[in-house]
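Here we show just some of the chains, and they stay where they sit in the whole.
Each chain gets a letter, A, B and C, in the order it is written, and its residues are counted from 1.
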Amino acid sequence: MNRSKAQPLIALLLSDLKRARRHGGQSLLPLVFLFSVVAMIPLGIGPGPNLLQAIAPGMIWVAALLSGLLALDGLFKSDFDDGTLEQWWVGDQPVIRLVLVRLGSHWLITALPVIVLTPVAAQMLYLPNAALGLLMLTLLIGTPILSLVGGLASALTLGTRQGGALLGLLIFPLIVPVLIFSTGAVSAFLDGLPVRPYLLLLVALLVLALSLVPLATAAALRLNIE
Amino acid sequence: MWTQIKLAFHKLGSPLIFYRFAQTLIPWLWGLTLITLAAGLYQALFVVPPDYQQGDSYRILYIHVPAAWQAMATYIVMTILATITLIWRIRTAEIMAMTAAPIGAAFTLICLVTGAIWGRPMWGTYWAWDARLTSMLVLLFVYLGIMGLYAAFDDRRQGARIASILILVGVVNIPIIHFSVEWWTTLHQGSTINLFGPSTMDASMLPPLIWMTVAVKLMFGALLLQRARNELLDQDQRKKWVLEALRMGGHDS
Amino acid sequence: MKPYLTANQVSFHRHSEAVFQPIDLELYPATICVVTGANGSGKTTLLRTLAGVLRASEGELTRDASIAFIGHRAGVKDDLSCIENLVFMQRFYPKQANRHPLTPHQALKQAGLGPYIRRLAGHLSAGQRRRLALAKLLVAPADVWLLDEPYTSLDTHACQWVDELLDGHLSDQGAAIVTAHQRQPSLARTLHRLEVVAGARAA
């Protein structure tokens, strides 16, 4: 990819990140979210270390999931409403790449902060240090899948102005396996069982999503613009 | 009559008058802060005897408790300022309410950190999800929310008014913090110091606490006036009164 | 000279009905075409088809030029300031070798937005927003301008500015297709005209 082709992509990425920052640190939200969930769970279920440790990976994953989900609504919507989305098809821009960049910025804004601060959250939930590395690895492989699938769902529901509703319906069936394998890996580790099968499955899912989803998302966006 | 009161209010809120007021008061406040702080720290570290149970670790109390009280007092001051902001739209009140938030957040943070450090030897853990600790954490979030909301608006006056609404709503948390030890069974100990009756704390431990509390109050006053003054100058950079005020300041020195 | 844009019996169908009656068009350099038609006749749809946003359902469409399209919705980000919007646009649209962009600052000055460089686009007045959207033509120049009611919300002064822009663009071997209701471009040039007529059902 030569320089002139990369420039629009860089421009899009920079403006996405700038707008996220302008919005009072949109990447603050996932963190607030993470810690609120982490803080609320013990309040809800009582502060026993054993119980907390058991549910820690699940909780951190749910927090990551939700922080990504909350940001999905605006992923293409604001561009759609203000007329910048249709500009993607004016001339012959590589729309799939634009989609990938947008999803990348979604991941950077919502998932990365959660991953970076997972060690702190894990500490608060008494997760053993040894399991922490594995948990972060699953997050690193799994959250991009969330961004990809979420992006597809939000592209599909764009024109119907349905915001969250259908979105949830579409996302969950695709997301549940990721969650199962990820938390499964951590429990397996804690129980002393092998974790490689889980990780391989996750990687396979990621490769699959990465190769199929951007194409489908671009097509869905185009359909909605008509 | 009513209009007269209103007029007096607005005069008090005039940036230039506020600037002069702050300018004269700030050095005094800092001076008194240093004196009381020195007295309080000296007594806390060298005069009061070690506790028969806790040894020396309890001395952190002399930071923890004044900070906790100031965190709450700051919020109450902000509530009053926010009320003035919303009813009379006085600009200096807006600015003071907003500049007080980070100070309050800082004291809250100090309280949380010292509490956590103290908790380790006392309760065997840095943190627990009990009512007082949680409600204090909530206070920190409320402060952060106020700061975030204010920062999110392009028009600072609009931001100040909107954040003031949040201040008024968030004040509900203050009694919760204070009474949490009575309403729930908590790790945190109940009130031992009573302003209007006999305290259950040993009398010999009290004086440094009073000194420190006064010092922290004075420090808050100095910080608040200083920050508000700077914010005012910053916002009005190009206004006539600023040039005037700065010129006069120049003559003084 | 080759035309920038050729449309041969082009139409767009929605719910399997033609939105507008098939259009023939050849757009040569240094020409301007004014599109007229009643509300709902399909002018916007036509422009979007020519821009490539919609795919022509029938007919043949060839493009041999860089294209800039400004629709009803301004394509301006409310949460970026004026200057940030233009910087983004300049970077986002591929640079054309044969065109000479202005810097965002120059463009804002020209658009009369000099005093509002750092104001958020969402805080502009309707006319100021429109000017900002049009300033894109200066920072990311293209051969063909497709402008959907560019005069909307503009005051007399700004309308003249648009006329000057168009005139300069045409002198520069550019071409433009402009829809208009009340005010039409007033240029010392021939305006080609195209009347859009609604498709079968809507009529």
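Please note the rule applied: contacts are C-beta pairs under 8 Å (C-beta built on N, C-alpha and C of every residue); 3 or more make two chains touch, one makes a residue touch a chain.
What you are looking at is a predicted structure, and each value in this text was computed from that prediction instead of being measured.
A single instance of every chain kind is placed in view; the whole complex contains them as A x2, B x1, C x2.
Definition applied: only the chains that are shown with their structure count from here on.
Centre-to-centre separation of chain B and chain C, using mean CA positions: 56 Å. Annotation: 37 Å between the Cα-based centres of chain A and chain C.
Under the contact definition stated at the top, not a single residue of chain B touches 2 or more other chains. Residues 14, 48, 51-55, 66-69, 71-80, 84, 88, 91-95, 142 of chain C are the ones touching chain A in the complex. The touching residues of chain A, counted against chain C in their complex, run 4-5, 7-8, 10-12, 14-15, 18-19, 22-23, 78, 81-84, 86-87, 89-93, 225-226.
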